[in-house]
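Removed from the display is one protein chain of the complex; every other protein chain stays in position.
Moving on, here comes subunit A:
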Amino acid sequence: MIKLENIDVCFGDFKALKNINIHVKEGEFFTFLGPSGCGKTTTLRTITGFINPVNGTVSVRGKDITNTPVEKRNIGMVFQSYALFPTMTVYENIAFGLKVQKMSKEDIRQKVYSMAEKVDLSEEQLQKKVSELSGGQQQRVAIARALVTSPEIICLDEPLSNLDAKLRVQLRNELKDLQRRFGITSVYVTHDQEEALTLSDKIAVFNEGVIEQIGTPDEIYNHSATEFVCNFIGDINRLEKEFLIASGLDASNKSIVDVDKKCYIRLERIHVNDVLDGDTLKIGAEVESAEFYGLYIKYILKAGNESLKVIEKNSGRPLYKKGEKVTLSFNPKDIMQY
């Protein structure tokens, strides 16, 4: 539905985006993920039209909109700060876009009320000033305002980053729920990997103005395409050549694992004293420390010269103590290499 092709964006001499190619499908929840300054917001603003690319085209449903002004694109946007108009009531905020379209008063009223109902804003709240609402309610107003003009696409620029941790999780679920109900194509920007993994149908991972990988959350996490992606998403252990050989890997057979490349393994893919099917590699290790998180336990272990982090689900069995000797096992298929 949305196609970005060979997009380049420059700010003065600085090349903010280099050859960006993205295809967002109808109804998809598509997330741009990356550290700050990676170009994710710039890409979003290129879609909404606040930024004009130097090269490349933006098209929606096959129609080239690269040079269409912002106000004619019909793409809704939810801002990081929500950008609610402080001098207007909640009702006036939601009605703003409809008024611009010179819709009749009665139609505006109906649309605003039905939209308010969908996002759980009461009639009473509609007459309030936006500053009198809580953070979560403000977010719903921002979404309602963006959706009420029935845009084809909605863009969300870190809409949860202003909220405290608990509310963030709660609203994340609400957001996903709303998107499902409206079935609207959504482009979402965040630097929070957990948010990206839980919300998205597809994720594009950005780094320094280029896209490192586009894929489903599962692909991004389990089969990171680049070293940057595997380091950025989740925590990871770097495995040295000596360690791999010591754990029983056949270094001559490069078809399974090429020990001359950089090798990584996720924390939960190493098992302590528990050999799973396919765990062909084993090595002895000593427990250095344990952090208890309730849901899981994070161990730091020493195997030879290698320091490893391992996550174990809290199954109720006693914790391994500092200095205890254990056996680590893992499947060579879980090793990612670059």
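Keep in mind that, in the parts below, contacts are C-beta pairs under 8 Å (C-beta built on N, C-alpha and C of every residue); 3 or more make two chains touch, one makes a residue touch a chain; residues count from 1.
As a convention for this text, contacts and distances are computed from a predicted model.
Chain not shown in the complex: UniProt lists it as "ABC transporter permease", one of "NAD(P) transhydrogenase subunit beta", "Cytochrome c nitrite reductase Fe-S protein", "ABC transporter permease" or "NADH-quinone oxidoreductase subunit A". Checked against the hidden chain, the listed residues A:34, A:97, A:217 or A:332 yield one contact partner: A:97. For the options A:19, A:48, A:161 or A:327, the residue in contact with the chain missing from this view is A:48. Residues 9-11, 48-52, 54, 70-77, 79-81, 83-88, 96-97, 100-101, 129, 131, 145-146, 149 are the ones on subunit A that touch the missing chain.
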